[in-house]
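With one protein chain removed, the remaining protein chains of the complex are shown where they sit.
So that you can tell them apart, the chains are marked A, B and C in the order they are listed, and the count of residues begins at 1 in each.
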Amino acid sequence: MPLPPEFHDIAKRVNNWGRWGPDDELGTLNLITGATVRAAAATVRTGRRVPLALPLHQDGPQTGVIPGRINPLHTMVQINQELFGPGTVATSDDTVTMGLQAATHWDALTHASHSGRIYNGRPAGTITAHAGARFCGIEKVRSLVARGVLLDVARAKGLERLPGDHAVTPEDLAEAEEHAGLRVGPGDVVLVRTGQVRTLLAGDKHGYAYPSPGLSLRTPEWFHARDVAAVANDTLTFEIFPPEVEDLWLPVHALDLVEMGMLQGQNWNLEELSTACAEEGRHSFLLSATPEPFVGATGTPVAPVAVL
Amino acid sequence: MPLPPEFHDIAKRVNNWGRWGPDDELGTLNLITGATVRAAAATVRTGRRVPLALPLHQDGPQTGVIPGRINPLHTMVQINQELFGPGTVATSDDTVTMGLQAATHWDALTHASHSGRIYNGRPAGTITAHAGARFCGIEKVRSLVARGVLLDVARAKGLERLPGDHAVTPEDLAEAEEHAGLRVGPGDVVLVRTGQVRTLLAGDKHGYAYPSPGLSLRTPEWFHARDVAAVANDTLTFEIFPPEVEDLWLPVHALDLVEMGMLQGQNWNLEELSTACAEEGRHSFLLSATPEPFVGATGTPVAPVAVL
Amino acid sequence: MPLPPEFHDIAKRVNNWGRWGPDDELGTLNLITGATVRAAAATVRTGRRVPLALPLHQDGPQTGVIPGRINPLHTMVQINQELFGPGTVATSDDTVTMGLQAATHWDALTHASHSGRIYNGRPAGTITAHAGARFCGIEKVRSLVARGVLLDVARAKGLERLPGDHAVTPEDLAEAEEHAGLRVGPGDVVLVRTGQVRTLLAGDKHGYAYPSPGLSLRTPEWFHARDVAAVANDTLTFEIFPPEVEDLWLPVHALDLVEMGMLQGQNWNLEELSTACAEEGRHSFLLSATPEPFVGATGTPVAPVAVL
Partner (left out) sequence: MPLPPEFHDIAKRVNNWGRWGPDDELGTLNLITGATVRAAAATVRTGRRVPLALPLHQDGPQTGVIPGRINPLHTMVQINQELFGPGTVATSDDTVTMGLQAATHWDALTHASHSGRIYNGRPAGTITAHAGARFCGIEKVRSLVARGVLLDVARAKGLERLPGDHAVTPEDLAEAEEHAGLRVGPGDVVLVRTGQVRTLLAGDKHGYAYPSPGLSLRTPEWFHARDVAAVANDTLTFEIFPPEVEDLWLPVHALDLVEMGMLQGQNWNLEELSTACAEEGRHSFLLSATPEPFVGATGTPVAPVAVL
């Protein structure tokens, strides 16, 4: 079943292919500049640090529904081992096996493709088992420090959590922006809070996965208009799931990653940040969220921190 | 063979057990405060971001000498998979298996033990295959944003790289501090550049591992006197290897991690930072280096960024 | 809570420590000899081969209840890769991460310990994260080919599957032996069919795990009396679970593995074999079930085959 005209209409409006040259692999991260980072650093007032990552362990959000996306398996390979002989200083070492998209992560631009293409028009076939993503792998990002903005959609509506069938619209974003008392602008990283992660924190993994509020396929145009650098939220699927339009699966992935070239973050825990922003009465901060540089990876764990 | 009196003398002088209470699991990271973070943010001038992590791939620094510490094996579990049926948006997913200490990483305080104890006097036996580190696992750190200071020992001496048998002494640190034109103080994260990582970047993994310049067992007192929050460098072993005192293996690990409760970072690529600091004529910056929160882990990959 | 006198009484009666010398690491596998293997080969009549392993994939029997025992994650690292250049012969390669006890497996003698001891009185502390099991690791087995005997307890009772609270007793074994029309003897590998694996094959993993029929703590004496080489069955826990005696968990593991030194096999699919034996009217066969020789492992996957 081909993607519907509705999708292609939006795609045309948000498409950034060629905007930063034919060889670009960074997409909207190009909008982060020395100037925007300086401005981001200038937002720091109290020096309060709020971590946004979920803990990494076997009891993570994955339920087995997404094949191969396994929760982290942490194993010890040395425990207080006196490697240099009895009585010497002992060390402990560990290993992990995990799905790179299993917990708090960034999708690389290559995480999605449609019609045989990834961002900037490159063939989807440039992703192989042998080498991973030849183009737009997550290691190309190098660093990700920016002004972060919390759009607390749930709190702006007076809710702890949006209902499972709530598609976050541009109007919702504008409402949360007004509630935040600021204006989202070029190079910002926007964190959209739905409150859905509370379901996970309460122990209900299946309820967290589905049904889930998330971004509407109308939001890419809003982010495009504001020249946002990246967007993350507190859900498993990023976009509303099941989708708004029947049989149109993952349209936001295709619009954000493939058409716009904009990183998406998922499974971010925005609960403590919501409280902190409310307490401090401001919703912008320095956000540090550099992806782990796995070469050729289509996603990666990240340990983001907001500095207020 | 018991640790020599020389070791115990220094241990006594740098010991921080109980300093932040009997239940403390953070050690010198307690020295990072809202005030030091605000000061760190205030160091940002150009907004230039310098990533300090090595790429994560099979061709990483590990050679098999440290058992179980394997270079990252990245595999694809989905490649442009149309999970919802033919013609739908396709996604790609990946997994990794790796030693947590394989590339650019933080040692958790539990990475080392001696005489049956880890930091703050807890029994080393609290690390198990079942649960990893019950105390002082890396996930307890939550965030790590601080003022970073580059002590470019190699450049201060006019060298590209310290010789393999060079133990970096307190005098070397003071010389580099003077070269940097600043004073290391409470809550700083100090990055000590030896230039040794150039060997790795040139493709010589064995030469990178050994012999390697690194910190002398006299440095913990210097860091302790300055109330430094954490220290990282550009070598595999952190401390000089083979060791300064015959048969006294990994004394710096034992002093820093166990006695002082101070995180150590290894395999940090400080080459680009060295150039940037020289170009900008300053050696302090905002450092963001939050560890991936693997629960119970004795170390973790980190993707540190210096913001100048 | 110490193990009860009841346990220690049986332990004394089935204990084989020292029976094959103080250095023995094979236990009852010593009972397999050239003569018993010749006799096993002589049982082959039709040449029919019946595989007894469950398929190895993510959708395996593990549910996450046993920490770290993950179902196999199979990933491709090369797919039709022309490693020697365009147009050359292409190859595909794969990797796996799995719990060694995740599917059809043998427990090594070291899989269980009690009172600080493993089989033959060696300290349990000889198992380390660094090296695995120094003694009695599964690689010591080298080969396992023997006469196999199916004791089809379920079928002997006219049942498809024993109830979840049925502890298989020596009387049940004797009944199945009579049904089989043979006598279990020295060096035999006994396969005890409960029918419980049908629950798994029907898709109910939780029902498969618990409650589960399994061997009674009275069976080790029967196996000991007959000088059996090893025992396997078609359940997750091998022994009845929850246990027969309140708070006496895994007594059969302790008796079989630690005291007797007898390998245990779990998650063996005996359904096709049950049918084959019924059709052919005989219950002994050549069994080939050599463990994969993971060095220092406390268990291992096995792909057993009965040749009738």
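Heads up, the rule we're going with is that a contact is a pair of C-beta atoms (placed from the backbone, for glycine too) under 8 Å apart; a residue touches a chain by one contact, two chains touch by 3 or more.
Worth saying up front: this structure is predicted, and the values here are computed from it rather than measured.
Engineer: Looking beyond the chains shown, say which of C:79, C:159 or C:182 touches the absent one.
Structural biologist: Answer from the full complex: C:79 touches the omitted chain.
Engineer: Which candidate, C:191, C:240, C:254 or C:270, sits in contact with the chain we can't see?
Structural biologist: C:254
Engineer: Considering the whole complex, not just the chains shown, which residues of chain A touch the missing one?
Structural biologist: Interface residues of chain A facing the absent chain: 67-68, 73, 75-77, 79, 95, 97, 129-130.
Engineer: Quickly run down the residues of chain C that touch the omitted chain.
Structural biologist: 1-3, 33-38, 40-42, 44-51, 53-57, 66-70, 72, 74-80, 83-101, 110-114, 124-125, 127-129, 132-133, 139, 142-145, 247, 249-251, 253-254, 286, 288, 290-299, 301, 303-305, 307
Engineer: Go through chain B and note every residue touching the omitted chain.
Structural biologist: Answer for chain B: residues 58, 64, 67-68, 70, 73, 75-79, 81, 92, 97, 128-130 touch the chain left out.
In the analysis below, only the chains that are shown with their structure count from here on.
Engineer: How many angstrom between the C-alpha centroids of chain C and chain A?
Structural biologist: Averaging C-alpha atoms per chain gives centres 45 Å apart.
Engineer: Could you put a whole-Å number on the gap between the CA centroids of chain A and chain B?
Structural biologist: Chain centroid spacing, chain A to chain B, equals 27 Å.
Engineer: In chain B, which residues are in touch with two or more of the other chains?
Structural biologist: Those would be 67-68, 75-77, 79, 95, 97, 129.
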